[in-house]
Structure formats: structure tokens, C-alpha cells
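Everything below concerns the one structure shown next.
Here's a slice of the assembly, chains where they normally sit.
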Amino acid sequence: MNQTIDNDEVLAIAQRVLANQPFSALLKTEVTRASADGRCEFRIRISENLMQHMGTVHGGVLGYAADTALTFSAGISYGVPVITSEYKINFLRPVIGEMLIARGQLVYKGRTQAVTRCDVFVIKEGEEKLCATAQGTIVVLPESSKSAP
Amino acid sequence: MNQTIDNDEVLAIAQRVLANQPFSALLKTEVTRASADGRCEFRIRISENLMQHMGTVHGGVLGYAADTALTFSAGISYGVPVITSEYKINFLRPVIGEMLIARGQLVYKGRTQAVTRCDVFVIKEGEEKLCATAQGTIVVLPESSKSAP
Amino acid sequence: MNQTIDNDEVLAIAQRVLANQPFSALLKTEVTRASADGRCEFRIRISENLMQHMGTVHGGVLGYAADTALTFSAGISYGVPVITSEYKINFLRPVIGEMLIARGQLVYKGRTQAVTRCDVFVIKEGEEKLCATAQGTIVVLPESSKSAP
């Protein structure tokens, strides 16, 4: 992957990586945007099996969505395998609706480490509402050389 | 719930809450310890569908496990409904093995807000290894009055 | 304070609060922007006594600057006393230069709790560089009724 890669290709790579994640398949996550500048978007249709006991989406799903966007933001920007070192997430409101959208972006890109940010939205009756926000540290794998991210 | 509740009852309540979380059922999470001092333990058998694309357990599963232990630590201590305001998690190593164990504990318990901590371990060939550690803020629900947590 | 307060007044209030903080006086912090939408800016001239042992600005100064901007973002928006519950900060590069600038903004404003964000920049030879970024949770003081923030 290099500077002149086009974003259709970045999206195709992101889709391929996601398709190889059994846990993402279990949650039926889709990647709907990915560009070499580190912007990405993931969508998860809200279904009964993503709920907790109070009838709202389980925080674990929001954490997973944020983690995924934080990691891919760096991965698609570096174009090499990366791992998430850590992140922090704030939950802003109970999540009820039809669809989750996690949008990631790059805040800082160093030689071997990036800081990324993610906002998680819920779509309810056609309206998007911010429901969680996260910040994380993503590290380029030392042996990174091959496929992305 | 009051100070003299016995821990068998705390565990039974925690099991009932967990059983009412479809997302926890999807991941087949079990709560194996819960006491009124805020200590709790959750176990998740590692199976193919919890993996990411590099053959290790997906970070989203670790985040879910930590989130669950952080929240229940406060919930079983207060004995009333709580919600997770935020948490931070560090991932320490790639996770390969047979079983995840998330152990939560109370660090500070205020009138309406607690700080809890969770260590996530993986059991591989009988040996436990620390693979993630988290710290979070849990808030007592204002209208909290009834069942726990 | 109400919705129609003008921003000169918000800045004046912020300056008064800051002037009453001996620790901010010790660091000679100035507030250079504050508006009722939660945007604020603080400046600290870099001097020898803010350094650590490797000749760069001490992380404690960056943490203080971020903490201040995170807190004031919520305080000037609510217009009542607030306290910082927690924050997370990423340090992006060694900090060398003439001036620190911490810029805070409101991400989410709930009834009693806000999530805010802060970017810390260093000015070196006239150029601004991002050197730290933070996200925090700010809580409205229960007994809050009087002066701000």
C-alpha cells in the first residue's frame, strides 16, 4: 500500500480484513467507509441478541464498535498490520434504535504509533445521535510488512 | 439488598442479571463469583467465533469482558441498578488459549459513583496469564430502587 | 448565567476563576478564550521551571493544561461549579518551544455530566504543533447554584 492507493482499494482491503474476523461476522458488522487518510465507518444493525438486560444495546457492543474503528483508522492509514494498545471510551446515553455507526479518524500518526478517535452513533427513526466517544493508541506491529491493516 | 446479604444470594442475583443479557448469552459468559464487597469473576470459553483475523481473541471480546466485570463490581456492591459511565483498557498481549477470566474489584465506592478495576486473564494449557487490565467509572442510576445490579 | 450571556462576560468569569487558583498563578496560566458553547483556550509561557530532566516540558504541565481546559469547557457551558471526575491523556511528542496552548471543547452535555475534549499545542518558532490530546468526564456539583464555573 502506498500514498497513491485509491480509496476503493482501501475499502476493499478493510472489507477483506473484517470478513476474516469471526467475531465481526457474529455481530454482522459492515465497513462502509475507509480511506487512506484514516477515516472509516462501520455499521451494525441492532438486533435482539446485542442487548443487555435493560433493553438497550450492551456496552460491550459499543466497545467492540469503537475498538474496531479506532484500530482500522490507524491500519488503513499505515497500510500495514497494527494492534490496539489501549483505548478509553465514554458512554453518553442508553442506546436504543435500528443501527449503530462507528466513525473513526486519525488524530496523530507517528512512525510506529498512532492516536485515533471514534464517535459511535445510533440511528433511531432516521435520526443520528452520538452515544459513545473513544480515544485510543494503536501500534504498528514490528514485523509488519505484508497485508493490511 | 443490605449489608447482611450472603454471597450465594449475590451470585444468584448476578447470574439472573447476566441470564437476562442476550449479548452475554451470545458469548456464553458465566459469572463464577460475586460478593457484596464488589469482587466478581466472569468466564468465557474461547471459541472460533470470538476470534479476529490474526487467530487471536478479538479485542472486542476482552473489552466486553472487562466492561462486564467493571460494571458488576459496582452493581453487586451497591445492590441497585448501575450504569457504566466510562472505562479505559490496556491490551497486554495477543490472546490465545481455552478460557477468558475477567476479575473485577471495587477501588472506591462513593455515594453515587464508584471506580472499579478489572484484570482479564487467559488460561492456556492450565496456566493463567494477564492479558488486559481496565479501570472504569460506574454510576448509580438515579431512579435506582429495586433489583440489582 | 443563561443562554443569552455574552462571551466577554464568560471570559471575564473564567479569568476570575483562574485568578483565584494559586496553582494556575504559579504556572502563570492565562485564559485567552471562553465562550458559552464550551470552547476555551489557555496559554502557558514555557519557562525553565516547567521542564523535566530531559530538557522538554514536564508531562505534569501538559496534564495540568489539559485538565484545566477539560474542566472549564464544561464549567463555562453549564455556568455553574463543576468538578473533573476523570480524564485520559495521550502524549504525542517531546515538547520544546515557547508557548503551550490548550484548547477545550464540549463533546456531550448531559443534565449533570459532560464529556469534553482538549488538544494541547506547542508553539515553536511561530508554528503550532499538536503535542497532547485528552478526553474527560466533568460533573456538575450537586450543590451548584452560584458562581461559575
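All chains are identified by letter, namely A, B and C, in their written order; residue positions are counted from 1 within each chain.
Keep this in mind: a contact is a pair of C-beta atoms (placed from the backbone, for glycine too) under 8 Å apart; a residue touches a chain by one contact, two chains touch by 3 or more.
In this text the structure is predicted, and so the values were computed from the model without any measurement.
Visitor: Looking at 3 placed copies, how big is the full complex in copies?
Guide: 4
Heads up, the rule we're going with is that only the chains that are shown with their structure count from here on.
Visitor: How many degrees of rotation map subunit B onto its copy subunit C on CA atoms, rounded to the nearest 5?
Guide: Angle of rotation between the two copies: 180 degrees.
Visitor: Looking at CA centres, what chain is most distant from subunit B?
Guide: When every chain centre is compared against subunit B, the largest gap points to C.
Visitor: Mind checking subunit A against subunit B and telling me if their interface is mostly the same residue numbers on each side, over half, or mostly different?
Guide: Counting which numbers both chains contribute, over half are shared, so the two copies meet through the same residues.
Visitor: Between subunit A and subunit C, tell me the centre distance in angstrom, where each centre is the average of that chain's C-alpha atoms.
Guide: A distance of 29 Å separates the two centres.
Visitor: Can you check how far apart subunit B and subunit C are, centre to centre, with Cα atoms defining each centre and the answer in Å?
Guide: Roughly 34 Å separates the two chain centres.
Visitor: Could you check subunit B for residues that touch two or more other chains and list them?
Guide: Residues 85-86, 88 of subunit B touch two or more partner chains.
Visitor: Going by the contact rule set out above, which residues of subunit B touch subunit C in the complex?
Guide: 85-86, 88, 113, 137
Visitor: Could you list, by residue number, the parts of subunit A that touch subunit C in their complex?
Guide: 88, 90, 92-93, 107-108, 110, 115, 130, 133, 135, 137
Visitor: Considering the complex alone, what residue numbers of subunit B touch subunit A?
Guide: The contact residues of subunit B facing subunit A are 17-18, 20-27, 48-54, 58-61, 63-65, 67-68, 71, 81, 83-91, 94.
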